[in-house]
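Note that this complex is displayed minus one protein chain, with the remaining chains in position.
For chain A:
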């Protein structure tokens, strides 16, 4: 018999054990997903199209408006201490290092993590995942690996394209509303941009791709029964992916730039 005074300790201990159990389960799930890269190339190609190509419009539009707004903000703030000329360089560095990968990742999380969780969750509640097992097919290899690898491969490309479009958004505002000379704006953008500014954003993109697909797949594969279960899985996937991206961004930024 455990004394009542120890109940809180017991509850904390149980919560810690559950947390460790959850981390272990997700780690094993991720390892199994990453191990299956070449198992189903046809499915991988289909997911590259769904996750990469079809996310281009939303990522492009987000980057365009973000770059444009960033140019306005930097010009407005910079003028307070006569530094309005730094707009091209700050937009380029800001897009490449932070806003391109983070906003691209968040937009893909909203679009892709929810779609993956809803699709796999529906497959779970309609017994399609059980059917895969009865057909001697590993559901992780067939459903999860192609989505995870497609997201890891696509996100850096989406981030790269988002960087270019975001810088272009800044250029459009700079030239048309802030009085910058077009050639000077472009030259200044390039002049202060370093290789690692861009490369770090692409590496972040790959990490965010893993987080997005893993969240969608994990919550989809573990969806509860019925439409409510699928709804909860979808919400959880988007929340987990979004928070995961922001937390990972902080960790990676600290790792790359401190």
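The rule is simple: contacts are C-beta pairs under 8 Å (C-beta built on N, C-alpha and C of every residue); 3 or more make two chains touch, one makes a residue touch a chain; residues count from 1.
Note that in this section contacts and distances are computed from a predicted model.
Chemist: Identify the UniProt protein name of the omitted chain, choosing among "RNA polymerase sigma factor SigK", "Catalase-related peroxidase", "ATP-binding cassette domain-containing protein" or "Multiple sugar transport system permease protein".
Modeler: From the listed options "RNA polymerase sigma factor SigK", "Catalase-related peroxidase", "ATP-binding cassette domain-containing protein" or "Multiple sugar transport system permease protein", the omitted chain resolves to "ATP-binding cassette domain-containing protein".
Chemist: Determine which one of A:21, A:127 or A:194 touches the chain that has been left out.
Modeler: Selected residue, touching the omitted chain: A:127.
Chemist: Since one chain isn't shown, list which residues of chain A touch it in the complete complex.
Modeler: The list for chain A reads 122-123, 126-128, 130-137.
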